[in-house]
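With one protein chain held back, the other chains of the complex are shown just where they sit.
On to subunit A.
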Amino acid sequence: MSFDNAYESLIDHEDTHWAFGTGFSEALPGVDREVPSTVDAPDLFAYCLMLGDDALVLSQRLAEWCSRAPELEEDVALANIALDLLGQARLLLTRAGEVEGAGRDEDALAYLRDEREFRNVHLAEIECGPLAGGDFATTMARLLVFSSWKIAQYSRLRTFDDPVVAAVAAKGLKELAYHRDHAAQWVVRLGDGTPESHERMRAGVRRVWPYLDELFTAHAVELRLGVDSAAFRAEVDGVLDAVFAAARLERPEPVPAARVNGRAGRDGVHTEAMGYLLAEMQHVHRSLPGATW
């Protein structure tokens, strides 16, 4: 095999069909993209945003670790998890745009919606390190809770009425199983490591604990679509209890964060961190209107 021509041959290839988003969107080949008659389209649109935003916003947070992880292996692992979630987000936002039928693609939805229109849970958006608001232990506490909850959610969505969401869930489950395993291993290592790591792990769990309740509070859209997130609780609790036991950590008492006039992330009411996250994420896209990327 010759590598000598790698640079020379650059302009001899015009094949742009090497990635999703470059003009071909067969990311889920063979999946029927008709909106099923049994599903209310506005509800399905809203639900795709909820699922897509959860994945997109946590991906954005995890990518902050890139070049800042405790070891190179972890730079690779966290980038991998962020990429998996970004991949899920792209499929879900693309689906949201299709169902809406107003010509919005994944980028219009990711970059041109304002904070109030984002539907992710608060757990995805809060700062858990490497920047202010946490550390590696907090990041792993969040990832354990998030991926355990997502697994409960996606495993039910495999039989969801919309075949695209069902296909994303089926594919995503395999990825999430790895994410949960990675997080659980770190929670155990840190919980049962040194006195310092134990204390940090304990603090990390406490940092994310107030955001648990929202995960199990079903939004009206979810209930109408037959997905009751309150039903995930026992399954998630079981996973967390097993991991905490191995990590020699105590399960904190429930301390649910109060909602704002009864509203939270699923209603578009976010934490103060969200505005900064979006400002950074959307800045370049919005600065160059009409640009193609």
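Operating definition for what follows: a residue touches a chain if its C-beta (ideal position, glycine included) is under 8 Å from a C-beta of that chain, and two chains touch if they have at least 3 such contacts; residues count from 1.
In this text, contacts and distances are computed from a predicted model.
Q: Given the options "Ring-1,2-phenylacetyl-CoA epoxidase subunit PaaA", "Peptide ABC transporter ATPase", "Alpha-ketoacid dehydrogenase subunit beta" or "Pyridoxal 5'-phosphate synthase subunit PdxT", say which is the protein name UniProt records for the missing chain.
A: In UniProt, the chain excluded from the picture bears the name "Ring-1,2-phenylacetyl-CoA epoxidase subunit PaaA".
Q: Can you tell me which of A:Val35, A:Val99, A:Leu157 or A:Val188 touches the chain that was removed from the display?
A: With A:Val35, A:Val99, A:Leu157 or A:Val188 as choices, the missing chain is touched by A:Val188.
Q: Please identify which residue in A:Val76, A:Leu223 or A:Ala242 touches the non-displayed chain.
A: Hidden-chain contact among the options goes to A:Val76.
Q: Pick out the residues on subunit A that sit against the missing chain.
A: 3-4, 6-8, 10-11, 13, 16, 19-22, 56, 60, 63-64, 66-76, 79-80, 82-83, 86-87, 89-90, 93, 106-107, 110-111, 130, 135-136, 188-190, 192-194, 196-197, 200, 280-281, 283-285, 288, 290-293
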